[in-house]
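Removed: one protein chain of the complex. Kept in place: all other protein chains.
Per-chain numbering from 1; labels A and B assigned in written order.
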Amino acid sequence: MKVAVLTGVPGVGKTTVTEKALENIQKDYKIVNYGDKMLEVAKKRDLVEDRDQMRKLDPKTQRDIQGQAGEEISEMAENQPVIVDTHSTINTPDGYLPGLPEWVLRPLNPELIICVEADSEEIIGRRKKDSDIREREIESKEKLEEHQFMNRSATAAYSMISGATVKIIKNHDGGLEEASEELAGALA
Amino acid sequence: MKVAVLTGVPGVGKTTVTEKALENIQKDYKIVNYGDKMLEVAKKRDLVEDRDQMRKLDPKTQRDIQGQAGEEISEMAENQPVIVDTHSTINTPDGYLPGLPEWVLRPLNPELIICVEADSEEIIGRRKKDSDIREREIESKEKLEEHQFMNRSATAAYSMISGATVKIIKNHDGGLEEASEELAGALA
Partner (left out) sequence: MKVAVLTGVPGVGKTTVTEKALENIQKDYKIVNYGDKMLEVAKKRDLVEDRDQMRKLDPKTQRDIQGQAGEEISEMAENQPVIVDTHSTINTPDGYLPGLPEWVLRPLNPELIICVEADSEEIIGRRKKDSDIREREIESKEKLEEHQFMNRSATAAYSMISGATVKIIKNHDGGLEEASEELAGALA
């Protein structure tokens, strides 16, 4: 069994590539959204009623919930391989927040970290077409390159602690087929 | 309360940007130079009389002093938010030395890591004008890019352990206003 972590900046197409990759392999992965899992943990503890209240929790409680979400996902993987849909770093107004801080990474214990990337121009183009992406998330080319740099660097650190391999998948315009085949190889 | 870590290569203007940012916010930060704090700790223990003697301490003692300096800064922050003026990595003849090795990072426990950057040509230009910067610190463009690369990568690792957000501030020529406003946002 296996925990794979799926990362990539908004608009890079990580979900599309992954769904296409899963069509072509035998292994039956369950895709878990890490944010959803955290919300579920917090609701079970009667700490919040909806997602908006999550941010208002004090930092210690937040870390505790994050860690427990990691543990529960790791337990799920004992029965079925899991892909955790999350972020390497999250671009917040205060800076890049680590998606897999130590207290999540250790209980989660992934074997594979997938890093879906594309050229910054390609990502900007995709974001403009996607009405789900809020206006404020339209970043400049320079900022996007910075974000992808931080994402990659962070995976190298996550890999040192977990021993996970880091698979960088280039999802270029018109290259979905190639990207999904490469990912299928790592997930199979 | 909060510990913020301030980093950037010599000549990038991190002190100028920070002082300007602090003028515009309510929060009353204390700026602590990490090297000064280490010297203070070593003097209190009667290990050294001046800064030059610090390098002659054996590695185990040095680490011990570094860790205690981190702890004392963290205690200061219980009363007043602190900005620790230090380095992400230090360019020594033997290579890049980590500014926040694990034994400093864990007791210091920062919430924010500020990484002030500029284009390497801009930094070289500023260094040439600054008589405080010694001749041997005039680095080539390539070496400066390498150093800034290592600084960023190191912050990603520091962030994994501490959970700190990493705020990258571009301090371009003529852009002090913009840089200080962006930093003020993260410090406020």
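In this section, contacts are C-beta pairs under 8 Å (C-beta built on N, C-alpha and C of every residue); 3 or more make two chains touch, one makes a residue touch a chain.
Because the structure is predicted, anything quoted here is derived from the model rather than measured.
Asks: In the complete assembly, which of B:Leu57, B:Met76, B:Ile124 or B:Met150 touches the absent chain?
Replies: In the complete complex, the chain left out is touched by residue B:Met150.
Asks: By the contact criterion defined above, which parts of chain A meet the unshown chain? Give residue numbers in ascending order.
Replies: Touching the chain left out of view, chain A contributes residues 112-114, 152-153, 156-157, 159-163, 165-168, 185-186.
Asks: Where does chain B touch the missing chain, residue by residue?
Replies: 63, 89, 92-98, 100-103, 105, 146, 149-150, 153-154, 156-158, 160-161
Please note the rule applied: only the chains that are shown with their structure count from here on.
Asks: So what's the Cα centroid distance for chain A and chain B, whole Å?
Replies: Between these chains, centre-to-centre, one finds 30 Å.
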